[in-house]
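Excluded from the complex is one protein chain; the other protein chains are retained at their positions.
All chains are identified by letter, namely A, B and C, in their written order; residue positions are counted from 1 within each chain.
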Amino acid sequence: MPRTEVVLQEKIADGLYRMVIKSPVDLSQSAYMPGQFLHFRVSDSIDFMLRRPISLCLADEANNLVTVVYRAQGEGTKRLSRLAAGDTVDVIGPLGKGFPLHEESSAALVIGGGIGVPPLLELAKKLRAKGTRIVAILGFQKASQAILIEEFKALAEVFIVTDDGSMGKKGLVTDLLDASMIDGISRYYACGPTPMLRAVKQALEPSGILGYLSLEERMGCGIGLCAGCVHKIQDNDGVHYVKTCKEGPVFPAQEVVFS
Amino acid sequence: MPRTEVVLQEKIADGLYRMVIKSPVDLSQSAYMPGQFLHFRVSDSIDFMLRRPISLCLADEANNLVTVVYRAQGEGTKRLSRLAAGDTVDVIGPLGKGFPLHEESSAALVIGGGIGVPPLLELAKKLRAKGTRIVAILGFQKASQAILIEEFKALAEVFIVTDDGSMGKKGLVTDLLDASMIDGISRYYACGPTPMLRAVKQALEPSGILGYLSLEERMGCGIGLCAGCVHKIQDNDGVHYVKTCKEGPVFPAQEVVFS
Amino acid sequence: MTLHDVDLAVEFCGLQLKNPVMPASGCFSFGKEMEMFYDLNLLGAIVVKATTLEERMGNPTPRIAETPAGMLNSIGLQNPGVEKVIRDELPYLRRFSSLPVIVNVAGTMVEDYVAVVHRLNDSQDFDAIELNISCPNVKCGGIQFGTDPEMAAEMVKAIKEASNRPVMVKLSPNVTNIVEMAQACEAAGADAISLINTLIGMQIDVEKRAPLLGNGVGGLSGPAVKPVALRMVYEVASNVNVPVIGIGGIFTGKDAIEFLMAGAKAVQVGTANFTDPYAIPRIVDEIKEWCAAHGVKHIDELIGAANPMSRRRG
Partner (left out) sequence: MTLHDVDLAVEFCGLQLKNPVMPASGCFSFGKEMEMFYDLNLLGAIVVKATTLEERMGNPTPRIAETPAGMLNSIGLQNPGVEKVIRDELPYLRRFSSLPVIVNVAGTMVEDYVAVVHRLNDSQDFDAIELNISCPNVKCGGIQFGTDPEMAAEMVKAIKEASNRPVMVKLSPNVTNIVEMAQACEAAGADAISLINTLIGMQIDVEKRAPLLGNGVGGLSGPAVKPVALRMVYEVASNVNVPVIGIGGIFTGKDAIEFLMAGAKAVQVGTANFTDPYAIPRIVDEIKEWCAAHGVKHIDELIGAANPMSRRRG
């Protein structure tokens, strides 16, 4: 397998890491999108056989670098976090379908929860480059888990909520989704835990604003071989399972079925 | 598991490594013997579950260090060879029963083949410390595989054979076992591949010299739990299997049954 | 000896394979996804995802769990149904000039299995059938046919009668006596035996205090099962005359060679494709290198090399 070099690995919060690697593909020649993911092997031992999907957080075309931000929660991501600058890592991607940018958008709402926040950063960067006004609602468990705040502030009007109120407002991201917040918004983009996505979809459905949700499913292959990562989608063909690694992880909110 | 620190790792020949580690036990308080082995985990992943037995090559009581010399042949020992000074390693031992020194020995013959040479070094050191005269026959495949020659020369009269004649005499260690070589020898000690041990035993049996062979068997546990490592021994109880990890790896040559 | 002198070609069921390595069913979809990685002509053959009469949704998620040196899956035969497979999937594979195509057939009862085969008979876009009586992931996925020798024989007989192409039969390892199963299939007319499918397993999500997979149980695959697969291939190759195809935990050329030496005529690679998308061409290269280093001119020299009983047969 082609391996790429780790350029930086740093802890940015309690159990959270930022890793910068040389891009496995030439970014300037590839049609990468925010919301796509990279698929990492975490060990060269075969006891961790499955790759770990981690979303693209930032792409640096000039230097052909990509940044990911991830939580070292299980054994696999813990191993990933032990890599240091100069080590190499086996990674493929960017894979899947990301967030569409929509030329006509005047103002976009991005909603991130926890480890769902990082993929929205490259999105915000790209939207901003097109002149779109951005409102970002970022939710975290607590202040010590808050990440990328300054990065978002440079691009968007930022609102923060935490479960325990230790930073920003106490509560859930959906608590902020009132009429004034969505005023003038033409697109929304959300990434975070499934209950959050469900609540966001429900809260914004009446508004008629088109939205995109980035879904999370356990993956066998990440490249469309196994049908392990499916999610229920309702579209013109009715309700059916689609592969989130290939057709997603980002889907139009109105098509996503939460069961 | 208690881990110990790697102090030095160096390649000493083609595929052969010398590793010095802090002793997992206090050597000055332990009754360690030359011929005992250390039992290494080669990875903290569970795809290499079994420990690798590597013989004690040198013990340094003053600094509480032990040296092992090993061939990185399979995946496990290759991983071991990737450890660097400062890393820690999970190791238990020294385990098993080693070479008895025999107070009364006047002259000892030590016979080593390939990776069977290293355990004889600590033996030679100990014998020498007791004033025993030592003759060493060391056999290797070829010159590029020859190891520890200088170390043995400092302790013993050394004869070298290689399979291809690229160093010393061309041939097998047993080619040197003529009458003049064993003249005055009261004990012999051999370690090497099984065919060599069998040939040595056969060659020296007529002489009546008491000998000791260090056997090699695949081990499950290394501490007497599994009965995986047995070898056939003939003693007062007749022919039966004994655990080489616990009752060996060193046995009196006359008791060892080669089938 | 150089790599160029090594001949890896094998033949079974009348199929000519340039090398003995093919993807295992369900681990390579219908092949299209691999375009971005390599040319499918590098494969010895291709085995596509299990195909049933009607479209199947498959099981609820999560469908995947990682286990030590292995994984569990509970996909549950999700597939678009034989009609769409013939129309949308198989024709694509014919653009690869030297790629035998094997269709894995699954179902619930003899009747719907037979119906799939009848429908397939009209297609020119495949070369053999792999009869899947071993999927552990669906209540009515045919696994009862995979655990009872008489039912297996009945099924094989019906499929052989229905099919105008060779029929391989893929066996489940979840049985007391694999030889009995293989012999029953051989007697009923199977042209080849492939094994193993997955072992039935489970993982518990201790935080949720429930089985992790949506379906409760799933099929265990990957290096963890290799010793079981090798044993079964060895036993079956010692006791049947038709070719045996070895499957289970193959990640390296050396793994593949173990199966060939146990008596397999060819091998299938499943889970390794997930860990390493380039697994199959890499395994082919590794086999070739091993042969060159060991003076093996033709792969036939290795087949059954560790299993004298298999060499006296097939």
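Rule of thumb we're sticking to: contacts are C-beta pairs under 8 Å (C-beta built on N, C-alpha and C of every residue); 3 or more make two chains touch, one makes a residue touch a chain.
Only a predicted model underlies this, so the values are computations on that prediction, with no experimental measurement involved.
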item: Contacts of the hidden chain among displayed chains; value: A, B, C
item: Which of C:72, C:167, C:236 or C:284 contacts the chain that the document leaves out; value: C:72
item: From B:46, B:85, B:129 or B:154, residue that would touch the chain that is not displayed; value: B:46
item: Chain not shown: contacting residue from C:116, C:261 or C:299; value: C:261
item: Those residues of chain A which, in the complete complex, touch the missing chain; value: 46-47
item: Hidden partner interface residues of chain B, rising order; value: 1, 41, 46-51, 76, 92, 217-231, 240-241, 246
item: Touch list for chain C against the chain that is not drawn; value: 67-70, 72, 147, 174-177, 199-206, 208-211, 217-218, 220, 222-228, 230-231, 234, 249, 254, 257-258, 261-262, 290, 302, 305-306
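Operating definition for what follows: only the chains that are shown with their structure count from here on.
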item: Distance-maximising chain from chain B - centres being C-alpha averages; value: A
item: Chain occupying the most central position, where position means C-alpha average; value: C
item: Centre distance in Å when chain B and chain C are each reduced to the mean of their C-alpha atoms; value: 46
item: Distance between chain centroids, defined by C-alpha means - chain A, chain C (Å); value: 36
item: Junction residues of chain A, two or more chains touched; value: 46-48
item: Residues of chain C engaged with two or more neighbouring chains; value: 68-69, 223
